[in-house]
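All protein chains but one are shown in place.
And now, chain A:
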Amino acid sequence: MGAQKKRAAAAAAAARVSEDPDDLARQPLQAILLADSFTTKFRPITLERPKVLLPLVNVPMINYTLAWLEAAGVAEVFVFCCAHSKQVIDYLENSEWFSQPNFTVKTIESHNIISAGDALRLIYEQNVIHGDFVLISGDTVSNMSLTQALQEHKERKKKDNNAVMTMIIKKSKPSPITRQSRLGTDELFMAIDPNTKQLLYYEDKADHSKGTICLDKMLLAENPSISLHNDKQDCYIDICSPEVLSLFTDNFDYQHLRRHFVKGLLLDDIMGYKIFTHEIHSSYAARIDNYRSYDIVSKDIIQRWTYPYVPDVKFCGNRATKLERRGMYRALEIEQSRSAQVGSFTVIGYGTKIGSNSKISDSVIGEGCTIGSNVLIEGSYIWDNVIIEDGCELRHVIVCDGVIMKAGAVLKPGVVLSFKVVIGERFVVPAYSKVSLLQQPTVHDSDEELEYADNSSGTVEFSSIQGTADQSNGEMTSESSEAHKPKLGTGGVGYIWSICEGGQEEEWRHSVAPIPEDKLTELSEAMDDDQELVTQDRTALSTSGELISDSNASEGDDNEDSKDDSVYFEKEVEATFLRAVEENVKVDHVILEVNSLRLSYNMTSADCAGAVFYSMMKLAIKTPHSSAIGLLTLYPSPFSMVASNAYPIYLSGELQQNTANIITTWQKLLKSYLLEIDEEIEIILKFEEMCLESAKEFSPLFARILHILYDKDILQEDAILRWADEKEGADESDKVFVRQSEKFIQWLREASEEED
């Protein structure tokens, strides 16, 4: 009986095992393709045509995504159309995608959707997704095989119901200088459990100025090992379980897939949902996010990393193109002058004409273009039916359909010409400018929600403006001579958009043009400076750390952490002190306040002494000199800017007087922190440092002020002598002030000997 039961159980288990592959086969894989990126990075082009229909090496982007989905074994794709949905649907209807066997494409249209989150919520309501699905946006190029990733996802899901998503990543090193990936996106930090491949941390907007990233301590507590990567590229291909959709519905504030959803899941451990990663090695995957990635992915395609999705393979009804030597792709019926030079890694579309002595390299030329003679085209993307007249120069630009460039026009690197723009004769379009027939939307909104609304209004506007443009060029030119519009040369049509959002500074990061040489050197210098600064800080820190270590040995260990604190502390003390001077607060109260600061910042009394002394000295400089010409007051606060040798010597008496006054007034405050000789030495060192760096005015007065301090009983002779002894072994440069006060020290020594 028992044996029978066991056998039955075994049979059932076997049945279950055998069922699983069936399951895989029976349940057709579905995919959601977002045909809208919900961003504005491709403006002004995307005002007139949706991003997914922009040609990438002469094939609309969405074709790469659909071809890959089909090859990867996806049976049903829901194309979510939003901005310009009509165009997307029309395109798909006329394409061959609707007539493929074993591959259905369905469109979902909506106009009031403003984010990926909303789109997924809508799809959830429609209840069309039944199993695991692939979430992808229509601007992704890939040739990876989904089988393994899908298998892993399903197995994980079986073991742990909370494993809702598998994110595809790929190794790609970011540039150390620009802090961005080769695709022009910001450096991405990911923490991944090396064993389970679980994603633990995701940060694509790390603050590089700070130079630090923060990991939750709990991460380390819960996971025995974490590998933190900055050389992984997010491919924006996700394999999701149906729960993802309901999660979006539950959390109605999730908008952005990564910023809200992924980070939300990672932070929120109430539900315990987990995200895993799958790294691909030999296959290719990349998303076109900005103009730079458009450029990079185009070049990857031309270099055949995306094989078989390359121009000479007809993966989606593209025109027959032949690959010739040195990576030159040419379609049929091209008219090329014998003297024209077409360089390597260039794609030339069907029916294009190229005039004599023109030079083309590293570029993509669309269909039906007419290129005159003596034209120079370098690293540019020229779409269909563009007319470029004789002698034009184009370097690293994007030129959309129907643009006309009159003879001798020049496009500087990074220019984007939107549809049907006309550039006048010999007009030079400045670098990184964007030219469109449409006027730049005047209301600038950083809020994503409004961006879409803007998009739609842009389309409406387009139709009207295009009308006027078609009516007569003359009208447009007369219009364009109005004050508020920059002209595009004689006969030019279009508006140059003013560069917005961070201006020129950020523009080069995402443009099609390679990063200019000077920018790179500038950046690398800045980086060197940064590093120097850091090392400087370290050395400064270690000297002070040395001192502290006498009183508190353990302090030295976490110097790095306390570095920031000590700077803040100094500032706080200075502020307190200045307020006290202004409002005539009693010395006792100031002591109390500084003490509380000391406690809250966990500082030693030596630090307090240093900070207080520092504040006093600053005050001494700042105090307006009664009779002086006031050269100093011309430079109120940044003392360091004033070169010390330019400093008129007759002010030094004044300054000395001031200092003496302040020290007498506030000596009680200072004394309350000078409990031991160490603190006194700290003060001398601090003073020395000030004289060298932040307040060079004092450097000629060093010995005298030292004397004042001695006179007022703030410094004991022991401290001064010990300081002098310590400096004995130091560098020559360090000894400047010891020299200066040599007489005084000599005097002190003699005095003490006499006493003895």
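Note that a contact is a pair of C-beta atoms (placed from the backbone, for glycine too) under 8 Å apart; a residue touches a chain by one contact, two chains touch by 3 or more; residues count from 1.
Basically, contacts and distances are computed from a predicted model.
The chain absent from the displayed complex carries the UniProt protein name "Translation initiation factor eif-2b subunit beta", chosen from "Replication protein A 32 kDa subunit A", "Translation initiation factor eif-2b subunit beta", "3-methyl-2-oxobutanoate dehydrogenase (2-methylpropanoyl-transferring)" or "Distal membrane-arm assembly complex protein 2". Checked against the full complex, the one of A:Lys299, A:Lys622 or A:Lys712 touching the unshown chain is A:Lys299.
Residue-wise, the contact with the chain that is not shown comes from A:Gly379, picked out of A:Gly138, A:Gly379 or A:Pro441. Considering the full assembly, A:Lys322 is the residue among A:His130, A:Lys322, A:Lys571 or A:Lys668 that touches the omitted chain.
Note that of A:Leu520, A:Ile677 or A:Leu721, the residue touching the chain absent from this view is A:Leu520. One of A:Phe345, A:Tyr710 or A:Trp747 touches the chain omitted from the figure, and that residue is A:Phe345. By the touch criterion stated above, the residues of chain A touching the omitted chain are 67, 71, 99-101, 143, 170-173, 175, 177-178, 180, 182, 184, 231, 281-284, 292, 295-296, 299-300, 303-308, 313-315, 320, 322-323, 327, 332, 345, 361-362, 378-379, 396, 513-515, 520.
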